[in-house]
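Missing here: one protein chain of the complex. Every other protein chain is in place.
Presenting chain A:
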Amino acid sequence: MFRRSFNRFCAGEEKRVGTRTVFVGNHPVSETEAYIAQKFCDNRIISSKYTLWNFLPKNLFEQFRRIANFYFLIIFLIQVTVDTPTSPITSGLPLFFVITVTAIKQGYEDWLRHRADNEVNKSTVYIIENAKRVKKESEKIKVGDIVEVQADETFPCDLILLSSCTVDGTCYVTTASLDGESNCKTHYAVRDTIELRTVESIDNLRAAIECEQPQSDLYKFVGRINIYSNSLEAVARSLGPENLLLKGATLKNTKKIYGVAVYTGMETKMALNYQGKSQKRSAVEKSINAFLIVYLFILLTKAAICTTLKYVWQSTPYNDEPWYNQKTQKERETWKVLKMFTDFLSFMVLFNFIIPVSMYVTVEMQKFLGSFFISWDNDFYDEEINEGALVNTSDLNEELGQVDYVFTDKTGTLTENSMEFIECCIDGHKYKGVAQETDGLSQTDGPLPYLDRADKNREELFLRALCLCHTVEVKPNDTVDGVTESSELTYMSSSPDEIALVKGAKKYGFTFVGVQNGYMRVENQRKEIEEYELLHTLNFDSVRRRMSVIVKTQSGDILLFCKGADSAVFPRVQNHEIDLIKVHVEHNAMEGYRTLCIAFKEIAPDDYERVNRQLIEAKMALQDREEKMEKVFDEIETDMHLIGATAVEDKLQDQAAETIEALHAAGLKVWVLTGDKMETAKSTCYACRLFQTNTELLELTTKTIEESERKEDRLHELLTEYRKKLLREFPKSTRSLKKAWTEHQEYGLIIDGSTLSLILNSSQDSGSNNYRSIFLQICMKCTAVLCCRMAPLQKAQIVRMVKNLKGSPITLSIGDGANDVSMILESHVGIGIKGKEGRQASRNSDYAVPKFKHLKKLLLAHGHLYYVRIAHLVQYFFYKPLYDAAYLTMYNICFTSLPILAYSLLEQHINIDTLTSDPRLYMKISGNAMLQLGPFLYWTFLAAFEGTVFFFGTYFLFQTTSLDENGKVYGNWTFGTIIFTILVFTVTLKLALDTRFWTWINHLVIWGSLAFYVFFSFFWGGIIWPFLKQQRMYFIFAQMLSSVSIWLTIILLIFVSLSPEMLRIVLRSVRRRKSES
């Protein structure tokens, strides 16, 4: 009866959108219930975008969504349909080329994905069907199948662990390929299925799993398993992330496991997390687009003017249709307006070359190839992790040279994140470790010297707390038989603090040996093993900022140990205890150490019953489990007794200070965003010279604000006060701000998370916008800003705030941990440190480097160079085709693209070493300086000037009767060829003038392309092309070269058109001299 109602309850729940029911082994759970086959997707992973059939249309569609491609398509169509002066080939061919290249690239990438998909989908897995192991292809797995996975295999889909070969039903898993954390994580089977270790027994399991619908959060899973063991009533057990084995993770140190598939194929968490990175566009690309629009405007105007002129000219009838050049009947009959329109279009087509089609290809290629130089750079190579830099996107190379704001994480980025236990304080007595901890191999030589001792019991309690209150794992191989040499222990944890603490405890004689059967084993100072039953772990989270364990001692006492940030622990302990410790904590924080407070509490057995029930209830909850757990945790972690505090040093990274200084000198504003406490963060900032000794600090923290009654008033007061102060310093000199920095008093701002949220989220009536703008004004005037106590989301908030500032400065975020991911994704350029807190940051970043110090070279050298390169590239492209090169524009691809490509890859106008050593150079290119209106106009006018020179030079030349010694005349095709020859030479030589770094590749390509041009022209004009309708180019080039006058003209005009550039060089060097003297 009960079961029926329960089932009905389940069925009701099943219909709710939020859950799904999985029948283990696809066996109906009972005869009475009808087996409802649910439809789930199969286990095929499809990461590829296209199939063989839809590749062409889909790919084309996507390509033409790009504005430039679409534009060229339109031009092409106009050329095909309307009678135009240029053949459709001239624009069709480049377009075709661009499209094909892109399609091939995308096709190849997709083919790789197909192959990878196939590899996964066709890999063999073993499924338990009818008490037999059945070999199957991975893609055939259905939801509900029981899957057997062996050691070192990856899980083919998301599985609920049913049993493993170990007695306690645990297995170790590494999620290195999912989130980069290479440590082994323990996953547990539900107690009731642990025993099912054979094929037969597992097949007899009758159970149903209810779980939420697939969602992408890797660390969240809520479910419940109902086990119908012996036809009595179902046993319900809760399932959490610790029961779920994710597809993509690898089984380690466990021979085999059985699991039931709950999410398959595209519904696995891994697949749900598969998503293209949000497209970040660089400022240069935006500039390109802006220029494109300007040029489009010019184009339209030009076409309109030309159409008008044409009709003006045609208004005299003999011009419109002289007897020698009559129109066809059709032309005469065409409706006039339509004719004007087509004329307009054909002029547009004629001039369409001012928008360079090949630029996009070249820019893409430049970026793609250019990014290799970053990953090839030996200076980014780090011995320790055996890896160099990683480039995840090639679109942002030049953006590295444009950064205005740098947001950096502290832990692991500025600092090493290799923690070292420095000292601890027990009941106000300070214990200081003298010997340097090298690694786990160091000898434990009893208690280290301490200044004065606390009570022996308290001391031991403290050390036990250190040994127990953590989630550190001992590498399981070493603890198989429980008796291990302490020196062989290798600790693994997701947080290096914990390892440092455990190692610290070891120095004082308490060694954590491992967990066995739910018992934590600790070796005390007398070399005895103490066992504590681990009842509950109240995991760490960044909101509570503390973690606790509940253990049962051998004597049966139930103890709760809690460790956490002082702000998280102090409110929960007795006041008189705080005073003793607080001094030490603050002192330690000032020194730049990370401090944690340790507290404990004894729980009476009755209370424990209640707590236990609450905890289990919360863990079982299907809905809002997080919130419920939190509430319970909150209730438990009260009325504790403070025992002591620890101090862990986080060493500064190599050259962090130098890097920060260099960045400062380069005019970048460095903001440190950290979750750490203010004092620690502040001292780190001093240590890495973010704040100088003469920097005046403005503090906006809870401390400064809480002094007064009404926080908001106080905040307002402070804000206005600071603003006044700053405005006095910088009287409206925003433009010369950079200069002002070096001369004026430097200001640093410190703000903490709660104040920030007060500023950002204060109620409407108090004028939050006002606060915000004042705050921003203050921020912009400060050289350095330190934001401490930040939640990950707040970091992103800050970045977004700065990003949306006036003038939209380019932001760069650098961080190493999962908590930095949000800010890395938010900023223009995200840089990940391949650090110790897993690889999430580097996976989500655009670039990943091993160390913070590499940022210096990345920005100052690579960024600078790439920016200069691409800026030149773009300018060059807008400059190059301004002349009416008409039908010869197809040469664009072959003749003039290669040199600029080589140039844009190899140019180093300043030596890399100079760049890194003189960060001031970075300022010169900040603010997209090279792609502003000025240079743009310069290049455009240069192009217009040269166009004029070319045309009129040749025009005057043609005023004569003949250009040849035999008196023969040249026609219009010669005219065009002369202009084009001059064009090709000028453009290439101009590039040669700009090149400051001539490698053999530059030589080859520049001279080679000129030679190729000559060769090609001879070839093209050399024979009668059988498949062409017209032979107008026949022998033009050769004939042209036979004329001395034409040679002379070409040389003259090349010189004339290059002279402005030469003049510029001279004037610039003169001007520099002037400024120097």
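Please note the rule applied: a residue touches a chain if its C-beta (ideal position, glycine included) is under 8 Å from a C-beta of that chain, and two chains touch if they have at least 3 such contacts; residues count from 1.
The criterion applied here is as follows: contacts and distances are computed from a predicted model.
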Protein name as given in UniProt for the chain not displayed, "Integrator complex subunit 9", "Cell cycle control protein", "Phospholipid-transporting ATPase" or "Mediator of RNA polymerase II transcription subunit 18": "Cell cycle control protein"
Candidates A:167, A:290, A:616 or A:1070 - the one touching the absent chain: A:1070
Among A:690, A:957 or A:991, residue touching the chain not depicted: A:957
Touch criterion as defined above, residue of A:116, A:529, A:583 or A:604 at the omitted chain: A:116
